[in-house]
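Every protein chain of the complex appears in place save one, which is left out.
Right after this comes subunit A.
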Amino acid sequence: MKYMLIMRATDEGIAAYQDLDFNEVIAAMGAYNESMIKAGVLLAGEGLSDAKEGFVVDFDATPPVVTDGPYAEAKELFNGFWIIGVSSKEEAEEWAKRCPLGPGARLEVRRVNELEDFPQDNEWIQKEAKWREEAEGRLGAASE
């Protein structure tokens, strides 16, 4: 199963982070990433640039409203993620706890949906099954 580790930090957390030695931070994060690569569990991961460079598309209105910078109401900024492939929730928890973060930072850990998670009576899933039956029927006919 796949889990996403979503890194969030409060303004205070980000400020505290900026007081740290940049090289040490990079080295600690690099060692953490390397440990997950060596264990064969790291599938993807990215750090995000400053939220000020980003923008928000808000769907409360039609058409959606675009605003520069971080979402004004957000108390915690989303600033990076990892996706890991593990065998249990506890294994995901164990990896998350090893992340070299400090006060003001959090990891939200969420399981990534797999195909089996979707309801099998869903209209689109049924359509696909029907389509496949038809496609197989066609291929059978084509070989005549």
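Following the convention adopted for this analysis, contacts are C-beta pairs under 8 Å (C-beta built on N, C-alpha and C of every residue); 3 or more make two chains touch, one makes a residue touch a chain; residues count from 1.
What we mean here is this: contacts and distances are computed from a predicted model.
Q: If you look up the hidden chain in UniProt, what protein name do you find among "ABC transporter permease", "RNA polymerase sigma factor", "Na(+)/H(+) antiporter subunit B" or "Aspartate carbamoyltransferase"?
A: Listed in its UniProt record, the absent chain's protein name reads "RNA polymerase sigma factor".
Q: I'm checking contacts with the chain that's been left out. Which of A:Ala15, A:Ile37 or A:Val65 qualifies?
A: Reading the full complex, the residue touching the unseen chain is A:Ile37.
Q: Considering the whole complex, which of A:Thr62, A:Ser87 or A:Asn113 touches the chain not shown?
A: A:Ser87
Q: To test your reading of the contact rule: which positions on subunit A touch the chain that is missing from view?
A: The missing chain touches subunit A at positions 1, 37-41, 43-44, 85-91, 93-95, 98, 115, 120, 128-129, 132, 135-136, 139-141, 143-144.
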